[in-house]
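In this view, the complex is presented without one of its protein chains, the others remaining in place.
We call the chains A and B, going by the order they appear; numbering starts again at 1 in every chain.
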Amino acid sequence: MTPPLLEVREVVKAYSMGSVLSRHRIRAVEGVSFTMKAERPEIFTIIGESGSGKTTLARMILNTVSPTAGTIRFRGTDLSKIWRGRDRLAFMRGVQPIFQNPFDAFNPLKQIDRYLFTTARRMAGLRTVKEIEDRADQALKKVGLSLVEIRGRFPHELSGGQLQRIAIARALISTPALIVADEPVSMIDASLRMSIVNLLRNLRDEMGVSIIYITHDLATAYYISDRIIIMRKGRVVEGGDARAVLDNPQHPYSIQLKQAVLSPDAAGSGGALLSAGLVESQAELGELT
Amino acid sequence: MAPATAAPRAPAKENGKAEATIEPVLVVSGLRAYFQTSSFGVEREVRAVDDISFHVGANEIYGLAGESSSGKTTLIKTVAGAIRPPLRVLSGSVVFDFRGRRVSVYDSDPQVMDEIRWKHLSYIMQGSMNVLNPVRRVRHSFVDFAFRHIGRKMPEFMDIVRTHLQRLHLTPAVLDAYPHQLSGGMRQRVTIALATVCRPEFIIADEPTTALDVIVQNGVLAMLRDVQREIRSSIIFVTHDMAVHANLCDRLGIMYAGRLVEEGRTADVFKAPKHPYTAHLIASLPRIGYVAARKGLEGTPPNLADPPSGCRFHPRCPLAADICRRQAPPMTWSSPGHRVACFAAATGSAQ
Partner (left out) sequence: MSRVLRDLFRYNREFAIGIVLLAFVLLISAASFVSPYPPNDSFVVPPDLPPSWPYILGTTSRGQDVFWLLTFAIRNTLLFGFTVALLSRILSLVIGLVAGYAGGLVDRVLMSINDTFIVIPLFPILVLFYFVMRDRMSWALLALAMSCLGWAYDARLIRSVAMSLRTREFTETSIFSGMSMRQILVEEHLPYVLPIVFSTTMNNINWSIGLEVTLSVLGFTDINTPTIGVLIYWANQHTALVAGVWWWILFPVMLVIITFVGLFLLAVSMNEYIDPRSRLSRVGG
């Protein structure tokens, strides 16, 4: 039997924060478990409160932060046992990230094509300049850009949407099995958002890439995910089949989250919904904590 | 004028808004701002803002939407006077009127502009979670930015800051954190708090809530709205989230490829979009429950260094006619308070 693609078991991450005098510990992630099967690629969505530990969980899966407790296995290998440089490269070939803030995803002092070329050389093992540039161009075409457009340009010369698409293109270059996407569409317009979400879906359906999709956008979560977990204060409050959970949320927080989604139909309401939503949410929050 | 400003008015709800357009606080006319770069002898000109005119009234929230890289950020940067090479203003003017004090952004001394920026104007930049100084605690950022302007004693100042943070669903504990110890959404809220704690008269916000969950986002928007109502200030709010526009903004401008293509009261734009791009934008809004494959806009986004002739939307427009390829459509009034730049809309066939 093949081991699962990803197995997250009871992971905990605690940080200490504050000054020397008033040090306190924050438990950013508190006992989260889930498994992603190798046989069937899927889009696994994590939604939840701001500051609930989604990014921290993603970083632990990417092996850039190590858990305080619990284990994470990728294709059967315990991430905490990856020591040698060669193993690390192999791991990174299999798991690639897309980050939250496209403005910070590339060094502002450096030209952006450099990251694509380095990835093609190091991660995909290409040698000649032509191969490398072709691969970069291919990846860019998949996200609606081309090498000609971005060659030699610096991050500040590109818009947020363009930057995010380049970040996705870069992640695709090493043909990974798992992409961890931390709010990949939060800075892109609705139309492009759909095209990128569709792109993620194609990656799953056609290239067999599994995706961990972290988002605040319930609509796209509903649209592309197979499974979903909802996090609050480091814990999973609800999880399961994405459509079932979102159609009929059970936990008070999930219910509230769904109700808080703004509707475009309210155009011209003068923000009546906003304040109402807030009052309600505060009452509810008080009750939950 | 002054008496009109002082006159008491019903709390701004639907009807209070229409007259807001009578006393513009900001008038932008014929603004053109290009990125002019030359590398290795090759000149490039990115026409990110091309002949844009609009105004923002007192006590009004003006929304700005549009495709990625259509020049929204560039436009409001230019409005805020925060430009630096290679971005250059070629023509047009940006004039603020702060309670009788008129300031033309591109005809004033740098000193006057600096003063304006501190006193009246607050600009939340896109991706601004990075502006926090990484080696200083959040507390120090507040002291650096806002202490002088609030003019209270330190303990009192910190109390104001704490209360303000709480309105944004942040615990005062974030004051003792370094920026990297906060989540993306927390950092974003800290920058919003920094920009609003002094209660500026004009807030320019570029995608300030992208990293927030919907509950917190609603709280933040409500706070912005409250601050705006309290002192009857104006806001330009840029976001891709049309639902936010629908709920927050009084008027809405839609940009495409460096141009303003449609503008009107939010409800009008949503209910009866006139420009084919707007129509597409609104029709393609994602909603919970949609599962069928939905398409993005056909075709590639225009290259602003070499934009399409005539109407810049014509290569992707289902209604494109011959004239669209040859001539740029002028902005025309289609109904009171509703403008659109499209030949088809003018003849009434866009719907």
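Going forward, a contact is a pair of C-beta atoms (placed from the backbone, for glycine too) under 8 Å apart; a residue touches a chain by one contact, two chains touch by 3 or more.
In this text the structure is predicted, and so the values were computed from the model without any measurement.
Asks: Check each of A:43, A:79 or A:92 against the chain that is not shown and name the one that touches it.
Replies: Only one listed residue reaches the unshown chain, and that is A:92.
Asks: Can you work out which residue in A:40, A:141 or A:156 touches the chain that's missing from view?
Replies: Per the contact definition at the top, the residue touching the missing chain is A:156.
Asks: From the list A:80, A:107 or A:250, pick the residue that touches the absent chain.
Replies: A:107
Asks: What does the interface between subunit A and the hidden chain look like in terms of residue numbers?
Replies: These residues of subunit A touch the chain that is not shown: 62, 64, 85, 89, 92, 96-97, 99-101, 104-110, 115, 118-119, 121-123, 154, 156, 167, 170-171, 174.
To be clear about the criterion, only the chains that are shown with their structure count from here on.
Asks: Would you tell me which residues of subunit B are touching subunit A in their complex?
Replies: 12-14, 17, 35, 37, 39, 65-69, 73, 126-127, 129-130, 169, 173, 176-177, 181-186, 189, 207, 210-219, 221-222, 225-226, 240-248, 250, 265-267, 269-271, 280-282, 284-291, 293-297, 300-301, 303
Asks: Looking at the complex, which residues from subunit A come into contact with subunit B?
Replies: Within the complex, subunit A contacts subunit B at residues 15, 17-19, 22, 24, 47-51, 54-55, 100-104, 144, 149, 152, 157-162, 183, 186-195, 198, 216-220, 222-223, 243, 246-247, 256-258, 260-271, 273-275, 277-278, 281-282.
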